[in-house]
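Every protein chain but one is kept in place in this view of the complex.
And now, subunit A:
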Amino acid sequence: MPEIKVTPLGAGQDVGRSCILVSIAGKNVMLDCGMHMGYNDDRRFPDFSYITQNGRLTDFLDCVIISHFHLDHCGALPYFSEMVGYDGPIYMTHPTKAICPILLEDYRKITVDKKGETNFFTSQMIKDCMKKVVAVHLHQTVQVDDELEIKAYYAGHVLGAAMFQIKVGSESVVYTGDYNMTPDRHLGAAWIDKCRPDLLISESTYATTIRDSKRCRERDFLKKVHESVERGGKVLIPVFALGRAQELCILLETFWERMNLKAPIYFSMGLTEKANHYYKLFITWTNQKIRKTFVQRNMFEFKHIKAFDRAFADNPGPMVVFATPGMLHAGQSLQIFRKWAGNEKNMVIMPGYCVQGTVGHKILSGQRKLEMEGRQILEVKMQVEYMSFSAHADAKGIMQLIRQAEPRSVLLVHGEAKKMEFLKQKIEQEFHVNCYMPANGETITLFTSPNIPVDISLGLLKRESAIGLVPDSKKPKLMHGTLIMKDNSFRLVSPEQALKELGLGEHQLRFTCRVHIQDPRKEHEMVLRVYNHLKGVLKDYSVQHLPDGSIMVESILIQATAQSEDQGTKVLLVSWTYQDEELGSYLTSLLKKGLPPTTA
């Protein structure tokens, strides 16, 4: 029985460290290779030793696919390819390929330079790793090898985010990565065709959320920022350098322009500048509005948003600062947060999801006293606001995608177990498909019944389909022919041709069966009776009474001979060829039941 096996190494009933192993029809594919924000030890990377204990990863894995550039989806890639060792192809979209190394470099800097960790990947490793990357276009079918092919679909979420379809023969798996079903200020909505995969691996970050309309959220956000700025407070918005940041920038930029506000907006320097450059370049990946208007003005050329310098944080007066990283777990955003946390006029707006263990998660859950490094206690007086801006599909969006793709089963990853449980129930109930939610390291085995294509000659097809009633394409149909399995291909040919190809003579296989009938009458009378009987029963067939005293039913011959010993018993010889087996056996069984008593 062919099967698809899925093992999450990360992101199984968890957010962060996405890494899923899929074996499909003998091919092994690794989906994403991320790190975990919540840990600083070995747990931050997936456990690659699970894949193979001894032997090289390259021999085991056919390819690695990265869905988008967020670190929880690509953070472990240099470690995996350079330190653990993998030389096979890595697939990602063009924007991801462009932006991914910037983020990796930033991540490396923070870990090595700031925290002073050793035994971490180096800049050179990132470069080497990126050399192994093959970039793909949207909707481009890439042949990884003769059998394995992958295809990318637009996923919204962040610039260059893609869903991937992995296909071997007629078996397929769709991995969504992170996706967003509602368009935002800079990206469009995820879209997939009715590809009917065997398995859909979907993220489920917001498994239990149905969000308000986007515009309400935007308005609330702008109102909160505006009020705080008017009060003279400082607003900190921790964001990931790429993705939400750009959306919120466009939002604030247009708002500032409209309302003619003067308070400065700052954006973490360096990383973002580089990234904005790529946003300007990959206009085709953005939404309708930006694509249509970029001839007049590229929306990513901001007028009101300036680069941030560390010294600005102490400036008096209101300001808005976008700082990285997004969950307040390290870096600049945490520094600014510490500075501003004491003033109740200030505000921090968390625009998205926070992983457990991060400072962001703690303050959102209501902690007002935080234990920082070095046993300091930080009292949080500033306002803490949450605004779900992260571009993940909500419950309804997930359902919508499942409806679009029509998978045969669903597997949930990238979410919290309890929430997944709920969504799983819903999916099973709505779509009547199996839904799985494996934990990390747990393997799900899925049996499939793949189609096996067989070539058939047109002549045979026409001949066979001409037999019987009007062709109905949607119903399975019985065909006669010879199946030739040769050189890994299947062909259905007519028996004559098969014999010719094999150089064999045709043998006739004939079955002859004797049926004893108790009948005292003369032979020809009995034959007549049999003839009449058959004629009565087999109305659809041609039944002939031949002059030599035998009966032909289609091509089946029935002869009667007298038993020498017993005159009362007649023997009917029923003879048919192999092809008429069905009718022949039916006839015999019919005759064995005996003839009906004569009425005459």
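In the analysis below, contacts are C-beta pairs under 8 Å (C-beta built on N, C-alpha and C of every residue); 3 or more make two chains touch, one makes a residue touch a chain; residues count from 1.
Keep this in mind: contacts and distances are computed from a predicted model.
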Undisplayed chain, where the name is taken from the UniProt record, one of "Two-component response regulator ARR12", "Large ribosomal subunit protein uL22m", "Integrator complex subunit 4" or "alanine transaminase": "Integrator complex subunit 4"
Contact with the hidden chain (one of A:R17, A:H73, A:R185 or A:K234): A:R185
Sole residue of A:Q288, A:Q376 or A:N451 that reaches the chain not shown, by the stated touch rule: A:Q288
Contacting the left-out chain in the complete assembly, out of A:A395, A:L412 or A:L572: A:A395
Full-complex contact with the absent chain, from A:K419, A:R491, A:H545 or A:K570: A:K419
Contacting the left-out chain in the complete assembly, out of A:K5, A:R56 or A:R219: A:R219
Residue numbers in subunit A that touch the chain omitted from display: 182-183, 185, 188-189, 191-194, 206, 208-220, 258-260, 287-289, 292, 350, 364-366, 386-388, 394-396, 399-400, 403-404, 418-419, 421-422, 425-426, 429-431, 470, 473-474
